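All protein chains but one are shown at their positions in the complex.
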Amino acid sequence: MFKKILIANRGEIALRVLRAARELGVKAVVAHSEADSQSLAVLLADEAICIGPPPSKDSYLNIPNLLSAAIITGADAIHPGYGFLAENPQFAEMCRDYGIVFIGPTPESMHSLGSKVGGREIAAQSKVPIVPGTGILETSQEAIAAAEGIGYPVLLKASAGGGGRGQKVVRNSEEMATAFAQAQLEALNYFGDPALILEKFIELFRHVEVQVMGDGKGHVVHVGERDCSIQRRNQKLIEEAPSRLPEDLRQEILAAGVRLAKHVQYAGAGTLEFIVDPEGHFYFMEMNTRIQVEHCVSEMISGLDLVKLQILIASGEPFTLEQEAIQLRGHAIECRLNAEDYEKDFRPSIGKIETLHFPGGPGVRVDSHLYTGYNVPPNYDSLVAKLIVHAPTREEAIARMHRALGETVIEGPGLKTTVAFHLEVMENSFYKRGAIFTNFVSTRMND
Amino acid sequence: MFKKILIANRGEIALRVLRAARELGVKAVVAHSEADSQSLAVLLADEAICIGPPPSKDSYLNIPNLLSAAIITGADAIHPGYGFLAENPQFAEMCRDYGIVFIGPTPESMHSLGSKVGGREIAAQSKVPIVPGTGILETSQEAIAAAEGIGYPVLLKASAGGGGRGQKVVRNSEEMATAFAQAQLEALNYFGDPALILEKFIELFRHVEVQVMGDGKGHVVHVGERDCSIQRRNQKLIEEAPSRLPEDLRQEILAAGVRLAKHVQYAGAGTLEFIVDPEGHFYFMEMNTRIQVEHCVSEMISGLDLVKLQILIASGEPFTLEQEAIQLRGHAIECRLNAEDYEKDFRPSIGKIETLHFPGGPGVRVDSHLYTGYNVPPNYDSLVAKLIVHAPTREEAIARMHRALGETVIEGPGLKTTVAFHLEVMENSFYKRGAIFTNFVSTRMND
Amino acid sequence: MNAKELKAILQALQDHEVAELTLETPDYKLTVRRGGPVQFITAQAAPVVSAPIAAPPHLVAPPPPTSHTPAPTPKVEEAHKEETNHYAEVKAPIVGTFYASPSPEAAPYVKEGDSVQKGQILCIIEAMKLMNEIESEVSGVVKKILAGNGEPVEYGQALFLIDPA
Partner (left out) sequence: MNAKELKAILQALQDHEVAELTLETPDYKLTVRRGGPVQFITAQAAPVVSAPIAAPPHLVAPPPPTSHTPAPTPKVEEAHKEETNHYAEVKAPIVGTFYASPSPEAAPYVKEGDSVQKGQILCIIEAMKLMNEIESEVSGVVKKILAGNGEPVEYGQALFLIDPA
């Protein structure tokens, strides 16, 4: 086991890693920016070190300072959390160069899985379905020919792009020429590269992802799947486990996830994201080579501590957990409480926490770095707490979440959170009966 | 299902029942004393009603006011929590007389199980071992004769007594005459009745109890057992589930508990307390005909909500849960955080909560009626929070509890809690290896 | 200005997030600070009586959680208590149903303005089908009856205000 772990992150995930380290009896140093010197992880840490000014690029993304911090504090491993440097293969490589264990997969895994193209190749090799699509297209004629093969509607995408920018939905061949020209222009503007690819456009789908844990030598187990379809602008807001897919489809997707992760001899915690259309077709989207925000729902139904397992695997402990030993039980839901004003289109909201009261009782878990008197800094993302519930059935879990949200108080001058949004979802009849696709927030919440 | 439940209790258990009611979609009225008008249960309740001045005897034990409160608020059931009127058969009977459902067993069950003698009779009928003992003894000669049969050491007890008063340990026949006279005198002084009985004295034992749930028609399941050996002056301080008894002994005790509860066609939640000596002999002590403080550890390992089940059973819902469907998983520990000064011999400590921070993260549950700004009233017992953890193994649960205690902050002017005591136990090597008998606190904590 | 008008003004201030209002007329002077005391000064009178209004939950002692529970509405009798603290309050000694008269047809035991003697029956509280007669603890004039006929009353609830003789 490691002597000391440097936590290269902030907020609730820094606290999450600190808790795991503490339970393993490993010392932890929390690396923090100047804005986070009074964060809960820093206050609870065995040791803390400032690694830069508030802007992320100068602190949580500052590789030299983070590595130096690990070196001078005598840390022999770094946990990157999620976001920031968690999926940066250069960082993982530099950790290796300096003799520090990066708690995550190898840089090589991250390289090959990190790009859309690489992920699609690996999926094809491991016989995991991907959304039908093309390589780079030169002309709208080529695009029309490809679209005929795939079937309309199709999606034109910037090859270099991401985040929905430079994308155009094309519903028939007449629309293609104009859309192609527009998409090229946008791709050039956003990414400096006009190259386009084309994919089948799947309008209505669930976002389902498979949690895997691997030992880096080919032993891979899944810890069930999660449905993360409640999103807004591609940001997940509510996740649950298990999904409500038919059992045979669930098993097919879980098997596909394990197959792909085994193919790359994946090490540590990873998530394979799939889209599942209403007909039950599923397509691999990408793999997230890190622990995720929503890992907690998988922990609740499995009883496992995925962050402890990450650390154990990275430290070289034999990972011998067999699939049969992982018993998934009941249903878990996570609500992300963001410091945003739901009434005002989720406008970010910051301020000081003056009154804080989290729910308790059976089946309720709170992961939050808030404390009374804490100032939510404006520099980082708006997640302030994760409220997770677990109950024997989905119906009971919804009732429990509703109850727990009703006990939650996060107040301060000017501070708003998304508690009201989540209460509304828990009361929504579409949500209650599980009729959820990724367009839920825009189409199902105005009834 | 009921329309409305009156909660005839306070503190964390009032909140616990309120949470269960809310998750079941049942309205709840919290009956409270004047001292508890700002309690968390009152603040969160759908409705609250003051039932008397601060002293318990005038409020939480005031049967007419409680029944009137139920009647005028339109409640069709009363949940008594634990303590106060929870095991008072007269109250249960009066509820029935006034057409209000008492959420608990029948008054008849409570009557017969409530007395020591009654409990011993029922145990004998259902072939559950009891501590060898006698009926009322007239003379020390009779006592000597009985002790020869049972084997020394023996315990002389006031027949009318309880709470350890009027008890004398007798280690051989020479001591008997003096002890008998002293015990008679004490029995007369404390209980107004010099009658004595004699029992085998078991010096070193574990306190192990079986949680059962019954439907009142003979269907009874157990929800595992708990070890509650960490006590001080007969007050439980730490409980865990499962016990660390050998598997065959565990199963024997669980079966004995179910057998006895079936024999009385027990309804609702109940606990059968056993003492288990180092040689593996076990003896039934008594049955608690209510939900207990430590029910949470059983909830953690079973995933069940015992208070919801209590309410469902009392409302007449069919209770069809089969023993095989109850899967116990992992290990759970509960620490009772009392407002007491551990450094000063557990002296009670009251005051206003100024800084409050409860732990979170995986496997941590908090049941507490505290909130920032709350005044801990001096009128009631000192339990202010229950900290419960769950993990795959006992070792991990201890590490988790230690971590969670380290995150706990309950501060106010003059206010002390037993957090430091619990931290010490979690670090104690006897506790860690499970070498625990009820004398742990007095014999194992000065090393 | 009566209680109802005052309540309406307070409600308006709260609805519109107004922090402070000062109003002076020949009859009275009113200062309201939300989260603080209400000052109500009659033009003739010097004494200042303040009544707490529902404080928003981030003042003074960190408040109890109230976000999704209805804010505790200031009870009517609270206001009365403030204005009239030289009156004796007769409180409910038990939980039950308040009856102003011995039977539905009968006249009420007392009306506002009546003089009562110490020990005189003021009302009945029915609890568990028993009628409990509630006696006045003081002699004086009934200024206000605070509970309605047939209403449930909790322990300690103020039922009458009596101006001691």
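By written order: A, B and C. Residues from 1 in each chain.
What we mean here is this: a residue touches a chain if its C-beta (ideal position, glycine included) is under 8 Å from a C-beta of that chain, and two chains touch if they have at least 3 such contacts.
None of the values given here were measured: they were computed from a predicted structure.
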Of A:13, A:28, A:51 or A:113, the one touching the omitted chain in the full complex: A:51
Hidden partner chain, touching residue among B:357, B:386 or B:400: B:357
Selected residue (touches chain absent from view) among A:372, A:417 or A:438: A:372
Touching residues (missing chain, whole complex) on chain A: 34, 38, 40, 43-45, 49-53, 59, 64-69, 71-73, 98, 352, 354, 371-374, 413
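The definition used in the following text is that only the chains that are shown with their structure count from here on.
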Chain nearest the overall Cα centroid: B
Whole-Å gap between the CA centroids of chain B and chain C: 42
Set of chain A residues in contact with two or more other chains: 355, 357, 372, 406-407
Two or more partner chains touched - positions in chain C: 62-63, 65-66, 69
